[in-house]
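Structure provided below as structure tokens; questions to follow.
A single protein chain has been omitted from the complex, and every remaining protein chain is retained in its original position.
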Amino acid sequence: MSFTLSAADFLSVLPESILFAMGMVVLVFEMFGTGRDTRNLAYLSLLSLLVSGFALHRLAGRGITGFGGSITADPFAIVLGMIFLLVVALIVLVSIRYLHDRGVGHGEYYALLLFACGGMMLMVSSTDLLTIFIGLEILSISSYVLCGLIQGDLRSNESALKYFLLGAFATGFLLYGMVLLYGATGSIRLPEIAAAVNRSEVRGNPMIWYGLGLILVGFGFKIALVPFHMWTPDVYEGAPTPVTAFLSSAPKAAGFGALIRILTEGLGALTPEWSQVLWVVAALTMTVGNALALQQDNIKRMLAYSSIAHAGYILVALVAGGRDSLGGVLFYLLAYAFMNSGAFAVLILASSPVRERVTFEDYRGYGYVEPALALAMVVFMLSLTGIPLTAGFAGKFQIFKSAIDKGYVWLAVIGLLNSVVSVYYYLRMIVVMYMQRPTAEHPPERVVPSVPLYVAVAASALGVLYLGVFPAGWLELSVRSVTSLLAGG
Amino acid sequence: MLVFFYLFAAAAVLGALGVLLLRNPVYCALSLVATMSALGGVFILLNQEFVAAIQILIYAGAIMVLFLFVIMLLNLRSDEQFIARWNPGKVVGIAMALVILAQLVGVFTSASATLGPAGEYPAERIAKEGAVEIVGGLLVTQYVLPFEVASILLMVAIIGAVVIAKRQIAKPSQEGR
Partner (left out) sequence: MANYLWLIPALPLLGFVVNGLLGRRLGHAAVSLLGPGVVGLSLVLSALAFIDMVNAPELRLSQSLFTWIEAGSFSVPVAFTVDRLSGLYILIVTGVGFLIHVYSVGYMHAEEGYHRFFAYLNLFIFFMLLLVLADSFLLLFVGWEGVGLCSYLLIGFSFERDAAAKAAKKAFVVNRIGDFGFIVATLMLFSVFGTLQIDAVLAQAPARLTAGGTLVTALTLLLFLGATGKSAQIPLYVWLPDAMEGPTPVSALIHAATMVTAGLYMVARLSALFVLAPATLTVIAVVGAATAFFAATIGLAQNDIKRVLAYSTVSQLGYMFLAMGVGAFSAGIFHVMTHAFFKALLFLGSGSVILALHHEQDMQKMGGLAKRLPITTFTFIIGTLALTGFPLLFAGFFSKDEILWQAFASPAGHPGLWAVGALTALLTAFYMFRAVGLTFFGASRVDPHHARHIRESPWTMTVPLLLLAVLSIGGGWIGIPHLLGGPAGLPNVFEHYFDGFFARLPAEAAQHAASTELLLMAVSTVGALFMMWVAFRLFSRDLAPAARLRERFAGAHRLLAAKYWIDELYEATVVQPIRWTSDRVLWRIVDAGIIDGIVNGVGYAARFLGGALRLTQSGVIENYAVGIAIGAVAILWYLVF
């Protein structure tokens, strides 16, 4: 048995390795660091993300695979990796002041973010179930800890505990599903699983179906699809706001990425069946997410439910399948990353340890106190609603267009109706900011300036507008990126 | 062989039920030990003596001892219940668990349920080359990536534990809030 590691093997995991290594460097620096000031660590983390992004960029177009094909640096993985790096960079930017103000002196925070990012990139670039699972667990465990990071904050602790217990529960489903697939096909590699499933006698094997179902449940939890979504609002509300911003976009993107890879590269032969299941799940997810978002007074909770609804929209594209739809997924993930992170960044900027601004009432008359900030919030809300000339519209348009094109008219109609309903609660933010006067309980206050936060808000707003006005470039790239996925599967 | 398998399997299931149903946390932990040991037995039946040894050493040994230490240090009284009273959610939950069990029984007893092709390492080969050599070899060759990445996973978990524990040490006054 001869086995040698080649340069390609190392190259294929270079971006992840950089993040893991730098995560440890951050930990070491933290030991010798200067007390509670973790800002240097934040900038070090940003640098790591940048370097990793550069490495990822250099991998593009080379079609490198490593470790006997279990890691592939295909365009799909690279594009998703870029999205993760971008989200995490935005999260680092919005965290700096938040942690500093609240005296959270944990340099581990940034290390965990880097590890989580590496885990996500591993998830989407891996083509075997084992590595996907390990990547997912790195992400999950980092997330659990990040949730509970604030000292003495009961909400934060509760959030971490709930997430941990339920996450472990869901992981059980996922792992058992993977095991059944392995049992039925004799392999953990997606191409080999695909080859086995393509044989008709294996297709009739109930173990395959049961495995598929359990995997859908496991990912359904991670992506927070209805009916596996119930943990979301509690966890999102309790977690520190930057962590919520992180949880509501990046891990979902990673979950979708890995799920798409498993379902297309591994179980493409079962498409008619899993897309039927996901049809129902998508319809439920959009509807329940939106209906519940209507009720919320707390913006973090509202955004939590709305993130469920958006996952439903993305799922519509997964159901429809094909190049245009899956390209639409990538487009939507980036668009959502911008608008969601941006909205959270505004919340963080407006809050201070003395006064958290997380309910709608807190933003009464904000449009006149902080015109620029409120305007940015308007852009994010309009984009989440899907108003033209914003990224959200371009994304929704691409998704629903390809769904109708594939004949999923009713699903698209459900999605569009939900999108109509969603106006109601996104609009509420604009209403309170511009059409209500501040009251004595909710006095207006200028925010304490913070350059990193301003950068995050501005970058997100520009991203939303750029993708809305000039979506062509990114959309084309997205569609091209999924081509290899469908052809190679 | 089959008799032993059922014996170990029954022990594992009983142990798991004990974890769920017993009231004294120490008993719960001990039930978990029983489950882990029984699983080790199952591994032996599968000719995986090495995995069985690891299983018992690490889970039944190290980890469970740690659990017991924690429980005893915290000085939980036996009347601290882990089990909530019956409620509708619990009834439905148990029903669902039973349905899943029934489904699984259905799946595995189904005539068309077949296993995939056998792996490259049948029992004879393991006996010839030695389990430790094979597992060790695979870990640093074919599965070197998951093996290495798993260390990151463990480190993340350790960091998590340290962060949470450090906080308690740093700010004891926060306790009980």
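Every chain is named by a letter (A and B) in the order it is written, and numbering of its residues begins at 1.
Throughout what follows, a residue touches a chain if its C-beta (ideal position, glycine included) is under 8 Å from a C-beta of that chain, and two chains touch if they have at least 3 such contacts.
Here the structure is a predicted model, which means the values were calculated and not measured.
Student: Among A:60, A:404, A:465 or A:486, which residue is in touch with the absent chain?
Tutor: Hidden-chain contact among the options goes to A:404.
Student: Have a look at A:119, A:183 or A:206 and name the one touching the chain we're not showing.
Tutor: Missing-chain contact among the listed residues: A:206.
Student: In the whole complex, not just what's shown, which of A:220, A:255, A:268 or A:452 touches the removed chain?
Tutor: A:220
Student: Which residue among A:5, A:47 or A:154 touches the omitted chain?
Tutor: Here the residue in touch with the unshown chain is A:154.
Student: If you put the missing chain back, which residues of chain A would it touch?
Tutor: 148, 154-155, 157-158, 160-162, 165-166, 169-170, 173, 206, 209-210, 212-214, 216-217, 220-221, 226-228, 230-231, 233-234, 273-274, 276-277, 281, 288, 291-292, 294-295, 323-324, 327, 382, 387-389, 393-394, 397-398, 400-401, 404-405, 407, 409, 412-413, 416-417, 419-421, 423-424, 427, 431, 434-437, 469-472, 475-476, 478-479
Student: Hey, which chain B residues sit against the chain that's not shown?
Tutor: Residues of chain B in touch with the missing chain: 25, 71, 74, 76, 80-82, 84, 87, 89-90, 92-93, 96-97, 99-100, 103, 106-107, 164, 168, 174-177.
Following the convention adopted for this analysis, only the chains that are shown with their structure count from here on.
Student: Between chain A and chain B, what is the separation of their C-alpha centroids in Å?
Tutor: 30
Student: Would you tell me which residues of chain A are touching chain B in their complex?
Tutor: 1, 3, 5, 13, 20, 24, 27, 66-68, 70-71, 106, 108, 111-112, 115, 118-119, 122, 130-131, 134-135, 137-138, 141-142, 144-145, 148-149, 151-152, 154, 182-187, 196, 201-202, 204-207, 210
Student: In the complex of these two chains, what residues of chain B are touching chain A?
Tutor: 103-104, 106-108, 110, 112-119, 137, 141-146, 149-150, 152-153, 155-157, 159-160, 162-164, 167, 170-171, 174, 177
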